[in-house]
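With one protein chain held back, the other chains of the complex are shown just where they sit.
Going in written order, the chains are labelled A and B, and every chain counts its residues from 1.
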Amino acid sequence: MKTNFLISAAIASCAAMPILATAADLKIGFVTTLTTGGAVIGNDMRDAVNLAVEQLDSTMGGKSFEIIFEDDGFKPEIGKQATEKLVKEDNVDIVAGYIWSNVLMASYKSVTRANKIIISANAGPSAIAGKLCHENFFSTSWQNDQTPMAMGELLNARGVESLYMMAPNYAAGKDMVSGVERTFKGEFVGKDLTKWGADAQLDFSAELAKAKASGADGLAVFYPGKAGGAFIKQYQQAGLSDVLPLYTIFTVDSLSLPKLQEAKMDGILGSEMSMFWGPDLDNPSNQQFVEAFKEKYDRYPSHYAAQSYDAINLIASAANALDGDFSDTEKLREALMKAEFDSVRGDFEFGNNHMPIQNFYARKVVADDNGDWTTSITKTVFESHQDVYAADCKL
Amino acid sequence: MKGVSTIHRMGGGLLLLVILLTPFIMLWLGKPFWLDIFTRLVILAIAASSLSLLLSVAGLASFGHAAYIGLGAYAVGIPVYYETYGGAPWLASYSGWWHLLLGVSVCALFALVTGAISLRTKGVHFIMITMAFSQMILYLLVGLEEFGGDDGLSVDLRSDFSLPDLSLPSAESFGFPSLNLPSLNLPPVNLPPVSLPPVSLEEPWVFYLVCFALLLLVLFIVSKVKHSHFGRVLQAARQNEQRVRALGINPYRYRLLVFVVAGVFAGLSGFLFANYAYFVSPSMVEWTRSGELMFMVILGGVSSLLGPVVGASVFVLLEHFLSRLTVFWHLPFGLLLLMVVLFGRGGIIGMLKRDSQQ
Partner (left out) sequence: MDWVLVLTQALNGLQLGILLFLLSAGLTLTFGIMDLINLAHASFFMLGAFVCAWATLYFDSFLIGIVCAVLGTALLAFVVEKSVISHLYVRDHLDQLLATFGLILIADTGVHLIWGPAGLAIPLPEPLQGQVRMGELVVPAYRLLIIGVGLFIAASLYWLVNKTRAGMLIRAGASNRQMLSTLGINVQLLFTSVFILGAVLAGLGGLLIAPITEASIGMGNDIIITAFVVIIIGGIGSIKGAFVAALLIGFIDTFGRAFLDSIFALFMSVDAAETAAPAVSAILVYLLMALVLVWRPQGLFPPKLR
């Protein structure tokens, strides 16, 4: 009985623990991955957010603001719990972040049910751009299908006629493949969906052998995270860089390039990818962003960072328009929709489903003046491209 | 209950009372998030209790228990998905009665089949084979494209428990032509529509009370099982199988039955989980989840009735507080797990029992 008494007392006292009152007028929740291997991305986003906060001097619309970061542990349930906490316990005004589509889909209702605004700084699942679109949802990234569609167009432009494609076997992986299928005019000579999840397949020798044997004139892949690094190493070790040109989607970026450079993966130099942004995108806002980021963190920002930076500045623009008063959700929505801020992508415009309408470019892996590997924009593939699901959205 | 003093029972009652009241007090204090935390706590306590039944009464260490949680959860997710988006009309339904029926049946069947096979093994082999079956369910769920696979499936609405309107159907509704008999002039019989009062599971506090009530029910049943003839046979077989067989009893059937019961209870917690989170995903079935359940049972104390409740409480609260201190909370968590196993004989309850005896 003593046990149970003690436990009861412990529970009661835990519940009674005072939660430190925060001093800021405005609170913005940011859900991202801060543990597990996905933390590479989450840390980049967090760094970009902190840079924005610093530049804004923690003030927007005349009111002080703070960011409350929460970790989704790379799992939808944890992300959902984190979202609930932000909405119910911290009572934030806006929730932003979300790297992963599955985490976003699991969590967004917790925000919309409370009639608050949710801004995705990365995830772009088709459902929320189309059938399940919601007036409280905004995105400062893209819709999942757009980047592979741009890739398909790039492949056409480069004269690739037969393509072998590899991606992990989960929703986003399949979206990438179908995205390329939408625009690529050549022929698919092979498609491999490799095992994903906890026990993800990291040995691609079998598929690479098949790709080589297929005689394709291009290999397109989507391998986020550590699978990307593994894939590229094996691609190089199989001697394919001279034989089968590589095109990547969300596989090579400023996060993976330093490691690849260290591992001397020269085969990746010159390969191309499609993306809505690049660190050398030529507009004042972006130049300022990249320089400030490099100075503060001694590395190039990734597109994840760019998206997150834009998210904070988008919110700030709404705050400035409303004098820091977020209490009227309707007015907040309108202010956000106007998107009157200096985006790193230049002009910024929302579509009816609150997804950005933006350009897409081809980027190539190059070495910069210091010899550090980065990416450089070679071509504009799409101009003012809107995602294909906007038509399904009733907004 | 034999061998448990009144003071013990008071302590247990106090614990349950605290668990019941705390979220409401916090709600009144303007902190609604605690209702979420405690709902999760209670649901996990149900799952842990079902595992504890297997472990303490029958000595069966199942490392695949999370599979049942997953099955019970998808028994909600899949029908709701079809009802919302169309398809499989025989499966689609918002009705909680259907979800429960489906969940219980699937879990019972799975437990029966896999139990029949697994119970032919013992010790570490039993542990590994139960885990193997759980992995198969994991990969099956991951492979089910339609339901999101690895990404999981959102459950748009909670299970609906209102009763349908009850009125006698007329002959026409069955497709029979109306007969032109000489009229007897009987008035048509129509019972007034019956439905439960208009409170639904969508109300967080209603849902919490339902979960808590189910926890009490599960604890009650587990306690009854422990002290029944059935339970005693199992415990005897756990301690000395030879002797039980010599008495002419084949423990296999008893074990299979308790395995099915435990599976069904875990499925029940899965049903509640799907409703709580509005979300189901294959990661609910990962082997680490079964490990966490085991941890809760051991942490709280295997042999006591409320052990799993204590274990689940400590687990959930620790996770909540540690994760707010640091992003690296898995480290002190792992250390705690280690300490409990190495030094805590009989779990927390056991440790405190020993203290009070000195």
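The rule we apply is simple: contacts are C-beta pairs under 8 Å (C-beta built on N, C-alpha and C of every residue); 3 or more make two chains touch, one makes a residue touch a chain.
All values derive from a computational prediction rather than experimental measurement.
Contact with the chain that does not appear here is found for just one residue of B:Met26, B:Ala48, B:Ala108 or B:Val142, B:Val142. The missing chain lies against subunit A, touching residues 35-40, 43, 169, 191, 193-195, 198-203, 205-206, 209-210, 213, 226, 229-230, 233-234, 236-239, 255, 259-260, 262-264. Annotation for subunit B: contacts to the undisplayed chain at residues 61, 63, 117, 120-121, 123-125, 127-129, 131-133, 135-136, 139-140, 142-143, 145, 287-288, 291, 294-295, 298, 328, 330-331, 333-338, 341-342.
One rule holds for everything that comes next: only the chains that are shown with their structure count from here on.
In the complex of the two chains, the subunit A residues touching subunit B come out as 1-8, 10-12, 14-15, 19, 34-35, 71, 75-77, 80-81, 84-85, 88-89, 101-102, 105-106, 109, 170-171, 196-198. Within the complex, the subunit B residues that touch subunit A are 5, 7-12, 14-15, 17-19, 22, 25-26, 31-34, 36, 142, 148-152, 154, 277-279, 281-284, 286, 306, 310, 313-314, 317, 321, 323, 327-328, 330, 348-349, 352-353, 355-356.
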